[in-house]
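Below you will find the structure I want to go over with you.
A single protein chain has been omitted from the complex, and every remaining protein chain is retained in its original position.
Labels run A and B following the written order; every chain starts at residue 1.
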């Protein structure tokens, strides 16, 4: 594997999940694989889980890790080709990426969308230019439209807790939030679930339709109650609108997941990528109760990253 | 040992000091003890000595270290139970701590007091919640009311320089400062000295009484000159008032330690935890003269941290 930016970069997602679960049992089984290899983690935006889990995963594989928080430690990057750089950007992404590619064997980058112009964000220009100019194997640490390490950890967690002998029903439900958030996590979760061996339903208020390229194959409904009926897993997440872009249409509190919402489910396990706004997106009673898998999912971020880095390292040989 | 948050967590402080002094001679004697173990250092506030000395100590024990500066790289944490998180906090400490506990074998955290409400700060709510939810062995990197790694380094330094054959006289003296500072360092120093084999005197202007839970057993006087009489060690530190909380009552320059203050001491060694406001808390002549132990004390921070981490690592077995 040369890059991990979406489910489409993965040849066999079931094998990748199995590999992650083996690494969870034997995290140091490949600790010499990364010897003399350097991973550079570039954050244009803040990170807690992604930074720590990826750093830990790389160290378990014997890699050196260099973390660069560009927002604080670096500088504003220019992304437009042909720009006359007489403004506030101090370096073109072409040059910064090419240089970082010289020092690192594998690079990861996080870059959030600006939520102002849908074409700009959905073109994934920053991600694509960075990959092109860095010219080394690449792992996305969340981009404008996807968060594949999160989605892989989600699928690992669902696999661990799935009912035996039948396909689980997985529901992605929109939840309220105080801010306009990207669609990266729901987009990515949707495309991984559509590729996985699950029954997948998406529910959200009218107007919150995701870009169909990510949801093709899913059942979509505005009726949350109907969607949750018989669910084995409920994935809770806020997002802002895709069309028109980046809007908050409602903060309807009835969409906040509470124990009441679990009534007609199959004693559903509840997931969220974190950070979560407690008592806005999900109630305390769920997050602190027996149905929550949020911490277990975050823990699986480490093994998702380790399985991906292992494939990227194998690809270096 | 499962946590190091105060002197009360230490079974035998003399043995811990001896262990640190042995590590100072042989810092790599246990370099395989920390193999495959990860230390996470979480800073909610800035740090120089604590960050570098603890990082170095962990590396000498063979640990991996991940540093997270939450103020800059992370986000504002919610600490109130049951909060409806529709404001500026982006993650509850419950969730952040639980996740970091999944990635790390041992965690350390620094969290300063806000100096606004004494009950809030002295409840050590942030520290206690972090420990509870992280659910892994823990080392305080300074909390609202204590700085135990500093106090251990102080005691190591006093032990190294103590007069032979008799108990040393140790004086903690208040010093002026331009800002309202926490009581963590003097509280912590006081409770370690009260537990150690020394004669311990505290002196400060009227109104600067520390919380008696930390000073029980110490002689306390407003007369600095009397306190310093015959001193072997003088520990200089500013703090703001405990009751009423967080006030600056005086900046009386006569409390600034100068060579003149050493006249009736036993050629006292002078200590300070650093950073120090030169010519406000202590004069240049002392800091740059032969009686200063400030750099030696800072150097001992490394071995204080190493001795503590060693006990925490042994506790993992």
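Throughout what follows, a contact is a pair of C-beta atoms (placed from the backbone, for glycine too) under 8 Å apart; a residue touches a chain by one contact, two chains touch by 3 or more.
Please read these numbers as outputs of a predicted model, since none were measured by experiment.
Between the chain not shown and the residues A:7, A:44, A:58 or A:96, the one that touches is A:96.
The residue touching the chain not shown here, chosen from B:275, B:289 or B:315, is B:275. Mapped onto chain A, the footprint of the missing chain covers residues 36, 38, 40, 64, 66, 68, 72-75, 78, 81-87, 90-92, 94-96, 98-100, 102-104. Residues of chain B that touch the chain left out of the display are 27-28, 43, 46-49, 51-53, 55-56, 59-60, 69, 72, 178, 274-280, 284, 287-288, 294-295, 298-299, 302.
To be clear about the criterion, only the chains that are shown with their structure count from here on.
Note on chain placement: the centre of chain A and the centre of chain B lie 39 Å apart, centres being C-alpha means.
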